[in-house]
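Omission of a single protein chain aside, the complex is shown with its protein chains in their original locations.
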Amino acid sequence: MAEQTSSHRRLIIRLTLSCVLMFGFGFALVPLYDVFCQVTGLNGKVLNNGPLQETVVSDVNRRVKVQLIAVNNGGMPWGFRPSESSLEVHIGEMKQTAYVATNPTDRFMVAQAVPSVAPAEAAQYLRKVNCFCFDRQPLNAKEQREMPLLFVLDDELPVHIKTITLSYTLFDITPEDALAAASGSEEVQL
Amino acid sequence: MSTLEQTASTGHHHGPAKGITRWLYTTNHKDIGTMYLIFSLVMFMVGGCMALTIRAELFQPGLQLIQPEFFNQMTTMHGLIMVFGAVMPAFVGLANWMVPMMVGAPDMALPRMNNWSFWILPFAFSMMLMTLFMEGGGPNFGWTFYAPLSTTYAPPSVTFFIFAVHMMGISSIMGAINIIATIFNLRAPGMTFMKMPLFVWTWLITAFLLIAVMPVLAGVVTMMLMDIHFGTSFFNAAGGGDPVLFQHVFWFFGHPEVYIMILPAFGIVSEIIPTFARKKLFGYTSMVYATSSIAILSFIVWAHHMFTVGMPLIGELFFMFTTMLIAVPTGVKVFNWIATMFRGSMTFETPMLFAVAFVVLFTIGGFSGLMLAIAPVDFQYHDTYFVVAHFHYVLVPGAIFSIMAATYYWLPKWTGNMYNESMGKLHFWLSFIGVNITFFPMHFIGLAGMPRRIPDYALQFADFNMVASVGAFLFGFAQLLFIYNIVCCARGGKKATDRVWEGSHGLEWTLPSPPPYHSFTQPPKVD
Partner (left out) sequence: MRCNRLALLLSGFVISPAVVAEWEVNLVRGVTEISHAIFDLHMIIFYVCVAIAVVVFGVMLWSIIYHRKSRGAKAHHFHEHLWVEILWTIIPFGILVAMAVPASQTLIQMYDKSEADINIQVTGYQWKWRYQYLGQDIDFFSNLSTPQDQINNEATKGENYLLEVDQPVVIPVGKKVRFLITANDVIHSWWVPALAVKQDAIPGFINEAWTVVDEPGIYRGQCAELCGRDHGFMPVVVDARSEEDYLQWVASQTQAQQAEKAAAEQTWTMEALISKGEEVYKTSCLACHQANGQGIPGAFPGLVNTPLMSGDGLMEHARIVVHGRTGTAMQAFGEQLSDVDLAAVITYERNAWGNDGGMITPQQIKQLKAE
């Protein structure tokens, strides 16, 4: 009798623990997924991999076409476009370009650009040295700004990839940022 | 004896209390099983009415009865209610009734928790159904509730939907813990694992699946809740999240969930076919292993629901191969059932009819599942009526038929009375014909290119949609016979013997019909 009670108890504790663990696992899937994306380039998700550390061997004979695309997410009234829609880039060459954003409204707004690369497998070879997508982008009413993008194509980029499309989707994050807006337009590190 | 029995016997020594309190406070596995089954029947009818609303709107092209926004709420609620309200509680109800009797236990291991896990459900589903009357309407984003449609773009009622999902998740987890504890600790002496009836085995595996994935569902809806109300960005690209992540986490739950809805059905059919073939189940051991391998494989196939989401080639290949692999153990099960029928001495009472129909129609659903597993072709099938046909073939003549088979099979044991056999057979034939008229044409319209979840369609799909709607109403109204038959049987009728069926086997048939309030007060001997 007592034996059974304690074996019930042990079982319940173990099963409840596994439930809690699996609940945690559900959340652990979030960082796991990011790591997974970074390794495989899944979904063309570009993690903000920051300044380039290692040196890249440049190869002037290999040229890759880089297409730049701008997308506005729902309800985003800004003007947003690449200053050049297509670039020829050598492997290993540091390339500077820019996107132009205009806030046509008469209020202060903050935006976040989200990068994505197609084909997805190229994502990890597109190294961004400096990108406006690293930071939130505040623009005052009627303000226009050129936002810089500096990147390098890694020499390990698979040979069969001849065209890379880099897209930025601009999201309006003003409401969530109302406090920052009130205290001035300082740039907030994401 | 055991703690549970003490709990039960202190309160009601000589059977159930009278009146409503019997049902409110009961800790008896039979009472709770009955409540689960009635609840699931009610939900089956509610979900069924929603399905008929959908089919009525789709009877003809054009918008006739309902507007698209309500149509989306109907498809969403139909899915949620059938999955979480009808199929899952029905299986838990069957487990409550049968598992203690099959393993030779007096009751479930944790009777108070059992009461809890049932009584959560009516509240969860009342809350879910109430959202339909809220401003902005109920959930309208499909039962898979993909973000951002279910987060940024959701109606305000989504918060109540999330809490309802949390509650039913807790209920399922408690039910699963209870079943595992009963099977692990309360088996009669001599009842080793490899002697357990297959229904018990499949439920044991299902319970582990529940413990593994219901918390993940709870996790994913919690993330939604945080995204909606606390400004996090799990699924919002603007804050560094990813809507595709939602699909990965959801289907990590969702695919095992599909097996949660079919494994107990396998168990039921594996009980019924041997009884009416008057022959021992063929390949018991391989059945156990096949079920376990299906359960394990179910954790590594989830992304086959997402072939068009833009996965890298290697991912597509991996998930295609693992998904195809599931066909092997599933095939083994079907072959075993047929080998059990082969050279048996078969009779075809209602439970057997449903079980045989299950084998045939589930296998057809399996075939379309195999076709869907082929990733390149899935680019054409994905999110069309072909998929709708596929999962309704495995869930309606699969899970639902197995539940009906189980009801007819064990009803005489539960009530002590025989049900009306001719009415049962009529119910079977109407259901069988109705199901096929409803869902078979959906293969055709899916292949011809009709996307799922649309309230109105192009003219070339009109004929088959009309056929499907007629079939749906036939199937729906045939269920009234089922209810009538159950009610009559519960009220009286020809007395059932203890064994009920000539070929019955297993401990539950050694008890009187109806069984005593506490099943086995003395543990039976199993050799």
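First chain written, first letter: the chains are A and B, and each begins at residue 1.
One rule holds in what follows: a residue touches a chain if its C-beta (ideal position, glycine included) is under 8 Å from a C-beta of that chain, and two chains touch if they have at least 3 such contacts.
Quick caveat, the model's predicted, so the values are computed rather than measured.
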The one of B:Met88, B:Leu281 or B:Ala472 in touch with the missing chain is B:Leu281
Filtering B:Val46, B:Met320, B:Val388 or B:Ile486 for touch with the omitted chain leaves B:Met320
Which is it among B:Ala339, B:Leu426 or B:Leu474 that touches the chain not included here?
-> B:Ala339
Please pick, from B:Pro16, B:Gly310 or B:Gly493, the residue that touches the omitted chain in the full complex.
-> B:Gly310
Considering the complete complex, of B:Thr363, B:Ser402, B:Thr438 or B:Asn485, the missing chain is touched by B:Thr363
Identify the residues of chain A touching the omitted chain, counting contacts across the whole complex.
-> 43-45, 67, 69, 71-77, 85-86, 104-106, 114, 116-119, 121, 142, 160-163, 165, 167, 169, 171-172, 174-175
Where chain B meets the left-out chain, the residues are 61-64, 68-69, 72, 135-136, 140-142, 146, 148-149, 152-153, 237-238, 242-244, 277-286, 308-310, 313, 316-317, 320-321, 324-325, 327-328, 331-332, 334-335, 338-348, 356, 359-360, 363-364, 367, 370-371, 374-377, 379-380, 382-384, 444, 447-449, 451-460, 463-464, 466-467
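Definition applied: only the chains that are shown with their structure count from here on.
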Contact footprint of chain B on chain A as seen in their complex | 1, 4-5, 7-8, 11-12, 15-16, 18-27, 29-30, 33, 37, 40-45, 73, 112, 114, 120-121, 169, 171-173, 176, 190
Once bound in the complex, which stretches of chain B touch chain A?
-> 1-3, 109-110, 173, 176-177, 180-181, 184-186, 211-220, 223, 231, 234, 237-240, 242, 244-245, 248-249, 252-253, 309-312, 314-315
